[in-house]
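All protein chains but one are shown in place.
Residue numbering begins at 1 within each chain, and the chains themselves are lettered A and B in the order written.
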Amino acid sequence: MSSLAQAQPGDLTFVSNTKYLRQLATTRASAVIVGGSNGAGSARAASTRPPASCAILRADDPYSTFARAVSLLAQAAPPATGVDALSSVARDASIGAGVSIGPFVTIGAGASIGARTILYPNAVVGAGARIGDDCVIHSQVSIRARVVVGNRVTLHDGVVVGSDGFGFARQKDGTHLKIPQHADVVIEDDVEIGANSTIDRPAVGETRIKAGAKIDNLVHIAHGVTIGRRALLAAQVGIAGSTTIDDDVMMAGQSGVIGHVRVGKGAVIGAKSAVLQAVDDGAFVTGIPAIAHGDWRKSSALFGQLPAFRKRVAQLERRIAKLEETLGRWRKPTKRR
Amino acid sequence: MSSLAQAQPGDLTFVSNTKYLRQLATTRASAVIVGGSNGAGSARAASTRPPASCAILRADDPYSTFARAVSLLAQAAPPATGVDALSSVARDASIGAGVSIGPFVTIGAGASIGARTILYPNAVVGAGARIGDDCVIHSQVSIRARVVVGNRVTLHDGVVVGSDGFGFARQKDGTHLKIPQHADVVIEDDVEIGANSTIDRPAVGETRIKAGAKIDNLVHIAHGVTIGRRALLAAQVGIAGSTTIDDDVMMAGQSGVIGHVRVGKGAVIGAKSAVLQAVDDGAFVTGIPAIAHGDWRKSSALFGQLPAFRKRVAQLERRIAKLEETLGRWRKPTKRR
Partner (left out) sequence: MSSLAQAQPGDLTFVSNTKYLRQLATTRASAVIVGGSNGAGSARAASTRPPASCAILRADDPYSTFARAVSLLAQAAPPATGVDALSSVARDASIGAGVSIGPFVTIGAGASIGARTILYPNAVVGAGARIGDDCVIHSQVSIRARVVVGNRVTLHDGVVVGSDGFGFARQKDGTHLKIPQHADVVIEDDVEIGANSTIDRPAVGETRIKAGAKIDNLVHIAHGVTIGRRALLAAQVGIAGSTTIDDDVMMAGQSGVIGHVRVGKGAVIGAKSAVLQAVDDGAFVTGIPAIAHGDWRKSSALFGQLPAFRKRVAQLERRIAKLEETLGRWRKPTKRR
């Protein structure tokens, strides 16, 4: 499996982004997956052909087809099943069949681990936490007490689930009284969370990542947040407390949402945006604060022209002053007539 | 303990944000803490009453009162005291009475741990580091050599304290000579630092987080920074090297401050702002670069109207050109007279 540019004889590759189509003519790959006869970019694909030595495999969705090929051909070897002698598993923990528990893994009192779940070295599962079946918990992950994780969940290295929400009540002397954060965190089935992302627990209610949501690296999910089904959150996104991100929302990198609002189903948030109020279902917003994406694009394109605007306005003021002055002089003789 | 919306019979809940007051009428909670007769929102609270089955508890500060109730009723069980057999504690380390040291914890040579401090699994304390009494150090935390941590400090999972500051001197050949970062980091009493935040050490001087400061998740504190007493830094904030954040400053999420400046006592920094110069005591600044919050609000509200402005300016230019042309034609006959 290889990229179009780096493929060698014997490699299988693919083209889904038409930006890379022209590389097709010179690829050294032995086979390439391209758009089908009715796929997007198929017209251009037809005009740019790989060398005769390269087989063409047509698919309606080359990217998904490639994904399936990778799964078949490049499956990483899973670690051996069993419980490493150098792990620390509480006597009353419930451990499913076929698990793989690596060295220096800690499983707290009363925790449960589902069947075939893999815990890489140094993962920590707190007391009373429940992890489902077929999960992959990478190294340095911390799952705090009583967190609930569904089935087929992947947590990448360094993820923290169930740390305390940032909740303090300001006292009259200016100090901050901690609001204890003891409530629930639920990660539903088929969620994937990227390296070093953090998911806080709330004082009351729950933090919930719904089924099929995918979260990238270094993302912050505050206490009491709900992330909807199949939502996609790119790297370094931050969601403040008690906000709801509805199903199928897409958030681009480094964007953020204020607390206590709702981002509607299927909404799209542009890169680096700051959402400071509720967003309607299906809306596409960008900017700081976020506004309709089309408006943001047009206004952003003009931002660099502010000095020219200022000059034009100043010029208009001078021209109009001159006109006013001219007319002022004229008015008097006119009146005399 | 529960939220207003999710409370069941038997639950205690509270209302502090007036936004949620209307939920009071339908709560299933058995008791609710609301603002006192002279508390904020008490008028509205009086008009929106919970069902007869729900007891009303009045408090001047419902949020703080709720916090105290949670501490009484929902106290998490602390881990057992003692030193886990699977930990690695240097022989010359000083270990206080009543500590709890979990599995796979490392305590380096000459380090000291205060009384009743809890170290969760996998925490690492470097050589010569000193941790005070009653601290809670969560899993995957790394406290580097010689770092000093006060009393009643909480470090959430994955926090790094004492990593090298980002200090390099550019050489004539374009490479970067590392400035060794060996100086001190001090975390004073009653500080709380959120998951996966990082606090760097400097080459000289010190990095210091003063008493009572609270720092959220994924925050970056560079080398030589001072964070003032009771400062609040929300998630994903970044502070560049040698900057001073004075007492009682509040920084909203994803904001940042440039190096070598001072943010004055009690200043407030809006979400996603970039502070590129010193900020006065008590100022409220927002934006990139940060300006007075009021100015930023007004200007931000107009940003989306830039295309309309451009149109209006172009229209003015056309109208004034027409006037000038008209007057130009008139001037000649006038002069002839």
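To be clear about the criterion, a residue touches a chain if its C-beta (ideal position, glycine included) is under 8 Å from a C-beta of that chain, and two chains touch if they have at least 3 such contacts.
Fair warning: this is a prediction, and the values are worked out from it, not measured in the lab.
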Quiz prompt | Which of B:S2, B:T117, B:N151 or B:T198 contacts the chain that the document leaves out | solution = B:T198
Quiz item: Which residue among B:C54, B:L155 or B:A240 touches the omitted chain?
Solution: B:A240
Quiz item: Which of A:I107, A:A129, A:I221 or A:A234 touches the chain that is not shown?
Solution: A:A234
Quiz item: Which of these, B:D60, B:D164, B:D189 or B:D281, touches the one chain of the complex that we don't see?
Solution: B:D164
Practice problem: Name, in rising order, the residues on subunit A that touch the hidden chain in the full complex. | Solution: 1-3, 5-6, 13, 17, 19, 61, 63-64, 66-68, 70-71, 74-77, 79, 84, 86, 102-104, 120-122, 138-140, 154, 156-158, 190, 192, 194-196, 212, 214, 216-218, 230, 232, 234-236, 248, 253-254, 271-272, 287-288, 300, 303-307, 309-310, 313, 316-317, 320, 323-324, 327, 334
Self-check item: subunit B residues that touch the omitted chain in the full complex
Solution: 86, 88, 104, 106, 122, 124, 127, 140, 142, 144-145, 158, 160, 163-164, 166, 168-169, 171, 174-180, 182-183, 196, 198, 200, 203-206, 218, 220, 222, 224, 236, 238, 240, 254, 256, 258, 260, 274, 276, 287-289, 291-292, 295-296, 298-299, 302-303, 305, 309, 312-313, 316, 319-320, 323, 326-327, 330
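The criterion applied here is as follows: only the chains that are shown with their structure count from here on.
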Quiz item: Once you find the CA centre of subunit A and the CA centre of subunit B, what distance in Å lies between them?
Solution: 22
